[in-house]
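A protein chain is absent from this complex, but the other protein chains hold their places.
Our next item is chain A:
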Amino acid sequence: MTALLPARLRPSSSPRRAPRRRRRGVPVAERIALVVVVLIIVIAIIGPWIAPYDPYRVDLAQALQPPSAAHWFGTDVNGRDVLSRVLVGAQVTLSATGIVLLITLVIGVIVGTVAALGGRVVDEVLMRITDIGLALPSIILALGFAVALGPGLQSAVVAIAATWWPGYARLVRSIVRETRHAEFVESAVALGVSRWRLVTKHILPNSLDPMYVQVTLDVAAVMLVISGLSFVGVGAQVPSAEWGAMIASAADNVLNGWWALVFPGLAIAITAIAFNLSGDWLRVRQDPTLRDGGAR
């Protein structure tokens, strides 16, 4: 009877091994991703010291040199060393991303938790404000901020944070609403804990796991928006070594200087993939119900 089935539907004669995640240790792809994330963070911190050249020094005599021993990633249209700019750019891009996510997380957790626990009126008001935030496209807002504050990375950071937190507030609200009804929360109430302790010790620690994962996954997304805003000209400004801005200024010479565009692009891609994979791994690791093979 099994012969009638196509091969892929037949019950496998040799049962496949358990998915690799269930094995001990960190799977290979995630392990590489974690190393890369650590490496990127280290570069973001020490980038300015390890850069072989001054990333901002214009030397038109050296313009558009292809990759070589002297300039591993080549030089851009202004003769600046692309490797140095990518290294320094890690700091610019990642710190901007980090600030956006920090603001987002703090506002999101506070608004989401208050909305979930504060009663119907508070919830309604906060969620309508959240809707307003969600309705604003970050590019338009960034353009507005650029006009008001002058274009720059700060405007981009404020604009993205302003449009990004509502998603977090929603997520936190829905998780907290669920956690609030967990029996261990009722048990804490029955024990007689204070409201503050109930929220900080019982509800939030059991609600924030998905947030850490979300943050790690959002590193890539926020970074892309920052780079995108820089690319269209309302984010980081010349001569900043922000990766998106670098791509923007290299775009004109893509045919005779592809390296000035490809290397910052690769930096963005590798960072995004590494953070996504790490976020996935974090999720599995952080969940106490999945860790050290707990009962149940």
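In this section, a contact is a pair of C-beta atoms (placed from the backbone, for glycine too) under 8 Å apart; a residue touches a chain by one contact, two chains touch by 3 or more; residues count from 1.
The rule is simple: contacts and distances are computed from a predicted model.
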Open item on the list: Considering only the chain that is not displayed, what protein name does its UniProt record carry among "Cysteine desulfurase", "ATP-binding cassette domain-containing protein", "cytochrome-c oxidase" or "Serine-protein kinase RsbW"?
Closed with: "ATP-binding cassette domain-containing protein"
Task: Per the touch definition above, residue among A:L191, A:V254 or A:A269 touching the missing chain - done: A:L191
Task: Options A:P52, A:P66, A:G119 or A:P205, residue touching the unrepresented chain - done: A:P205
Open item on the list: Counting contacts across the full complex, list the positions on chain A that touch the omitted chain.
Closed with: 182-184, 186-195, 197, 201-202, 205-206, 288-289, 292, 294-296
